[in-house]
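One structure follows; several queries about it will come next.
A single protein chain has been removed from this complex, and every other one stays in its place.
Now for subunit A:
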């Protein structure tokens, strides 16, 4: 078939021998650039890889943008892997990229579930790649047990930020009244920590009553339904709504809007997504916390990259550089405009070499 086409194009008879010669030449030309890329791979930059849950939420999409920005800054190849909430896929994809690069890569992973971190770290160590994990890992899995490949684990302590948002909310309510609270998935570590922060703030403010706490599983739809039911149950008793993330907070705002009360009942979220910052700007939300996923996506890679390329030696770093809490940015009505201008309207400019700049203490288990 191919031979026929070539015949046609060259408008003369081609012998079997000629055809084979041509094919061999074409094959050689095809193989040549592949060899070049391969050697470039080995001698210059390790490939940088982000493995995240999905690209369908603003949080991880921004994470991905941060990764791309870092890769661009050092001129490394950038790969994004998406688990779509499937642990098996997440692990298999990482193994595939390890095999493809021959271990010459840096992996920055938000494991789909805590137990996934162990096989991912082990696979990276076997392949000689360097890995940084974020948010999820088993409590007994430590970077220093996999020297030097497991460079660091980064998480964020939900307690102080859950508390800070509750305090922001209480301040916006004038120090007293009733609040309702929307939680994340009940067994989820950040959801538990953020709720604990809320409870601490409530203990310190006896004039504020927690009317009800419901789990809306990080879902906007569920948050809308729960808030609707509360508006029936408590009506005007509700003077503030605390939500464990921005999506649920925005849904609560919509439920209030349908009731004609958006902007009069303060609402707080956590995560710092764009729509939440905009809601703070127009007075419908009182506050949120930005984890800065742009930083997470880029800096997780930068830490691994510096270790891989000899910028520092992970084995000699203190433990609070190996397992640390990052810093969140608290956004309220006062700071929303400047945050919006610097981080949302423009792509943030971060110093990717300032790798320990946001270390906020060693993780406590």
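Throughout what follows, contacts are C-beta pairs under 8 Å (C-beta built on N, C-alpha and C of every residue); 3 or more make two chains touch, one makes a residue touch a chain; residues count from 1.
By definition in this document, contacts and distances are computed from a predicted model.
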Can you tell which of "Succinate dehydrogenase, hydrophobic membrane anchor protein", "ATP synthase subunit c", "Ribose transport system permease protein" or "MrpA C-terminal/MbhD domain-containing protein" UniProt lists for the chain that's not drawn? "Ribose transport system permease protein"
Residue of A:104, A:219 or A:296 touching the missing chain in the full complex: A:219
Candidates A:189, A:274, A:309 or A:362 - the one touching the absent chain: A:274
If you put the missing chain back, which residues of subunit A would it touch? 54-58, 60-61, 64, 183, 186, 212, 214-215, 219-222, 224-226, 228-233, 235, 247, 250-251, 254, 257-258, 273-275, 278
